[in-house]
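Taken from a larger complex, these chains appear in their original positions, while the remainder are omitted.
Labels A and B are assigned to the chains in the order they are written; within every chain, residues are numbered from 1.
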Amino acid sequence: MKLVTAVIKPFRLDDVKTALQQFGIQGLTVSEASGFGRQRGHTEVYRGAEYTVDLVPKVRVEVLVEDHEADPVVDVIIKSAQTGRIGDGKVWVVPVDAVARVRTGERGHDAI
Amino acid sequence: MPDINAGNTAWVLVCAAMVLLMTPALAFFYGGMTRSKSVLNMMMMSFGALGLVSIIWVLWGYSMAFGADVGGGLVGSPTEFFGLKGLMTEVVGAEMDDAGNAVAGTGIPAYAFVAFQAVFAIITVALISGAIADRAKYGAWLVFAVVWATLVYFPVAHWVWGEGGWILDKIEAVDFAGGTVVHINAGVAALALALILGKRIGFGKVPFRPHNVPFVMLGAGLLWFGWFGFNAGSALAADGTAAVAWVMTLVATAAASLAWMATEKIRDGHATSLGAASGVVAGLVAITPACSSVDALGAVVIGIVAGVLCALAVGLKYRWGYDDSLDVVGVHLVGGIVGTLMIGLVAVEEAPAGVVGLFYGGGLDQLGKQAVAAGAVIVFSFVVTLIIGLVIHKTIGFRVSGDDEIQGVDLTTHAETAYELSDATYGGHFAGGGPGGAVKAGVSAAKEGVSA
């Protein structure tokens, strides 16, 4: 089992979700994040004092998948999240020892 | 000024302040409905209108609306009272004795009338902005505000309320507090601008749900409060007419709010608070022209009709594909037409206006006059607004770039974000030494900061 985590631009979330569903993914978890990286932040001005805000709003998407699905899922995410502009984000894959479904207590494959 | 009646002056000045408050109230009513990334811009459109229209009102606006007719009842002389000249010690509205002299203690200062009418001009312009939420260039909006007020609002105000204006004085339509001048006028202009600017990115696909519904409720509450000044204040005296207008403004609004909720409950299965607030505004709009010509029953009927029809009308934009973002057309144009026409149906003779509607045996006469008044404003406002809007759109441009729209006009236009409620993930630092150092960094950041 693997956990695929993607940090993407917020306005791509809908497309990523749709693409993952079409791929056959049944569930995922989303959370808010802010990113710092090559993409510059923005500037805000309050009463003439100018502030540089480094952090850029991002969305984190987490998907638990079978081992063999990890690579194709990364591809699906890249394809659906890509705008080709700096700051599109990252995807990474982490090994998972065990998964369980809270409702039923099922483990492993059945829990996803 | 011994001719002044303190009671009436107090009334008109307080009402003017209440109507002034309606524009910030509108900023909240509208601002709560936008997404969180464009709420400040939405409010800024109201504040910009407040600033600009106030200034041009005292320069040439009052004069164009209430100066001596320059011909045909179409517009007043822009120079007669330019800069309010000559009005500081004048008195208006005084009763005349048989010899034609003002009766002592019956007038109000001309400046009180200037004040009261100023805030009408301001809010009318601000109303339009709801149609172009999330995507308008702020500079273009400011230009539009000045030109539209001058070419559309001031003339139409003259038609209806100016001395010798053709709608009230000549054809004798009834528009007590501005159903045509304010609401139909703004509603039609909103439609024209929505057509010119086009749809927001994602319109009809992505939900644009209100980011702060309590703000919408706050706006509706403050609007209702201010609207008593708007409607009852239009009597320009603290008298029986004002009291009647007050009560009708309560009753019709209540009925419209309930009617909107009921429409939703039946159609969608849920009565929403956005619907209740919208119904409040729809009712206020509809009773505006009619509050001096109906009785309580008539007001209830007008409220119900406005509540139901406006609740249905706000859906038309999806069917017909114009993106009137915050439903200025569905609420103000439709509500304004309902109120203006229904005077012709439910007006009762004993009401202050003294006209009789179709249902009370008055025949079709008044209804016809009302239709002419409404129709004239619709045609004039739509055509002139379309021209103004198109000229602006083709020259300086009326719409921000797609990137800016996605990132949000608050940040890209005003370099601000509305909320920073959490202390936690704020990562920023001070750029330069305050105002002094801001110029250069500001410019460069404006270039860099916008790839969403």
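Brief remarks follow.
Definition applied: a residue touches a chain if its C-beta (ideal position, glycine included) is under 8 Å from a C-beta of that chain, and two chains touch if they have at least 3 such contacts.
Predicted, not measured: the structure shown is a model, and the values here were computed from it.
Only one copy of each distinct protein chain is displayed, but the complete assembly has the stoichiometry A x3, B x3.
Just so it is clear, only the chains that are shown with their structure count from here on.
Residues of chain B touching chain A in their complex: 206, 406, 411, 415-417, 425-432, 434-435, 437-438, 441-442, 445-446, 448-452.
The part of chain A that touches chain B in the complex is made up of residues 9, 11, 14, 34, 36, 39-55, 85-87.
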